[in-house]
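This report refers to the structure that appears directly beneath it.
Note that this complex is displayed minus one protein chain, with the remaining chains in position.
So that you can tell them apart, the chains are marked A, B and C in the order they are listed, and the count of residues begins at 1 in each.
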Amino acid sequence: MSKRVTIRYFAGFRENAGTGEEVLDIDVSNAGDVFRALQHRHGSSEPLGHCKVAINDEMADWDSVVRDGDTVLLFPPVAGG
Amino acid sequence: MSKRVTIRYFAGFRENAGTGEEVLDIDVSNAGDVFRALQHRHGSSEPLGHCKVAINDEMADWDSVVRDGDTVLLFPPVAGG
Amino acid sequence: MQITSGEIRPDELRTQLTNRAAGAYVSFEGWIRDLNEGQEVLRLEYEVYEPVAITEGQNVIDEAVEKYPILRARCVHRSGLLEIGECAVWVGVTSAHRDEAFAACRYIIDQVKHRLPIWKKEHYVEGHSGWVNCERCASHAQ
Partner (left out) sequence: MQITSGEIRPDELRTQLTNRAAGAYVSFEGWIRDLNEGQEVLRLEYEVYEPVAITEGQNVIDEAVEKYPILRARCVHRSGLLEIGECAVWVGVTSAHRDEAFAACRYIIDQVKHRLPIWKKEHYVEGHSGWVNCERCASHAQ
């Protein structure tokens, strides 16, 4: 079942996607599904394990449920070190 | 054999001895002997293991040799912590 | 936890942590250095997603206060363009004794560097630039 989801991209993800935000109708159940769908859409090869995700400004897990109307924030690897 | 040794006291040792410095002719071979002689003279009961010693402004060990004319500095326990 | 685009002033931040019960103060600062992984750096850009960075940074500080018997802890991180030598991040901790101030300061900077949505783009002397730790997600960013 398709959901309307707002996706926000940061840093390298934004540059790779060519946009900071897009609204998509996609058939996903959790945050990991969103990541994989967008990875395919934008041809990024950064492994999911290096990235983080937030839903509606709260840190989330990859198996956190995504609901219709949610905003999913895709965080590429941070500077660390 | 007696040696002329200048002894310097610091902090609690100075207050206990009632003086910061005295010159004594004592029969000692190393710094530990000086400590024990002075401990007896001034009635201090601070264990040698808690204290430190310097000879002529250089940190020394309790078995460092004391020569005629040396200045022996007796350091009570430091503040630490 | 604070994010700022202005200069970080460690002396002022330190003063805000003073406390009659504090016997130890440990601070960490991350400075922009002129070299990273062998490449000469011209300047640096921090992208910060503030809503989550502030919440997650405050979580980190609260965890430190929970884990260690400290008195106060604060962290400030820069956003935007920084030059060599500038302070990018500051952490300050006070406690009665030094063990816990060292441990908590270390905990906070480690967690802040790993958990907060803050990205670093380095501009190199050779002309190109890149997002640190993000080779495969921004291969077009030259």
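The rule is simple: a contact is a pair of C-beta atoms (placed from the backbone, for glycine too) under 8 Å apart; a residue touches a chain by one contact, two chains touch by 3 or more.
Please read these numbers as outputs of a predicted model, since none were measured by experiment.
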| item | value |
| --- | --- |
| Contacts of the hidden chain among displayed chains | B, C |
| Chain B residues that touch the omitted chain in the full complex | 10-13, 15-16, 44-47, 50-52, 54, 57-59, 73, 75-81 |
| Contact set of chain C toward the excluded chain (per top definition) | 10-11, 14, 18, 20-35, 84-85, 94, 96, 98, 101-102, 105-106, 109 |
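We adopt the following convention: only the chains that are shown with their structure count from here on.
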| item | value |
| --- | --- |
| Gap in Å, rounded to a whole number, between the CA centres of chain C and chain B | 50 |
| Whole-Å gap between the CA centroids of chain A and chain B | 72 |
| Multi-chain contact residues (two or more partners), chain B | none |
| For chain C, residues contacting two or more additional chains | none |
